[in-house]
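With one protein chain withheld, the remaining protein chains of the complex are depicted in position.
The block that comes next holds subunit A.
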Amino acid sequence: MSATPLLELRGIDKSFGPVQVLRDVAFAAHPGEVTALVGDNGAGKSTLVKCISGIHPTDAGEFLFDGRPVTINSPRDAAALGIEVVYQDLALCDNLDIVQNMFLGREKRSGIVLDEPTMEQMAAETLAGLSVRTVKSLRQHVASLSGGQRQTVAIAKAVLWNSRLVILDEPTAALGVAQTAQVLELVRRLADNGLAVVLISHNMNDVFAVSDRIAALYLGQMVAQVKTTDITHSQVVELITAGRSGGLGLTGEPGGNGAAPADTTPGAIR
């Protein structure tokens, strides 16, 4: 486990009009690790991800990337840092093939002509690097792929660009058992390849299967960020639903006004 996190957030505040969605949130993602981001509906997971990926500006707080302070004002800034998001609804074009989807918007060209052979080779290498062997042909339309294969393509698309932080929004929500295992294996492999991975999930089995750390959001506050080995299944559920569990989580009344999170020290390990 490396000492400096790849991405570190401190004191992030975010409001939409009168509604404060994120409150003094601290969060860290380490290279080579899968950090699971858990929380109930409305806890602010999606908002936090959108802040990291530059879709929403934050009201207050600092971003540290590689230990250096950075500002992320647009998805382009995030992409330039090597932050890629795989959205729940995948954002693939059914009428294009795998290679075309992976390079969509960033096609390789020689002159004005598309450089198909190079793109196909790079796509093949990326998929091989992720040990993906389930697709028949790189030139088949994405519509003909199974849910797990589509997820694989979406993830491969995200890692194609030497990305360093990949955020996965519920990648297994719509998948069957075998395909879920396949995708989780891929998620683990991303981290083993040295990337920082943030996994948003509702599924505790998935979280415990692949994550190294768990960060729990409760009503817009980061109530805990702990090593997966130091916490039990039921403790996580308590954190998600009540905001505290034993010595972990909020100290004041749950959801109380401005209750200080017990532990917002970045990267704190319990």
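What we mean here is this: a residue touches a chain if its C-beta (ideal position, glycine included) is under 8 Å from a C-beta of that chain, and two chains touch if they have at least 3 such contacts; residues count from 1.
Here is the rule we use: contacts and distances are computed from a predicted model.
Not shown: a single chain whose UniProt protein name, out of "Xylose transport system permease protein XylH", "asparagine synthase (glutamine-hydrolyzing)", "Heme exporter protein B" or "SufE family protein", is "Xylose transport system permease protein XylH". Shown as candidates are A:A29, A:C51, A:I72 or A:L127; the residue that touches the absent chain is A:L127. Listed by residue number, the positions of subunit A touching the unshown chain are 75-76, 87, 89-96, 100, 104-107, 109, 112-114, 117, 120-121, 123-125, 127-128, 132-133, 135-139, 141, 143-145.
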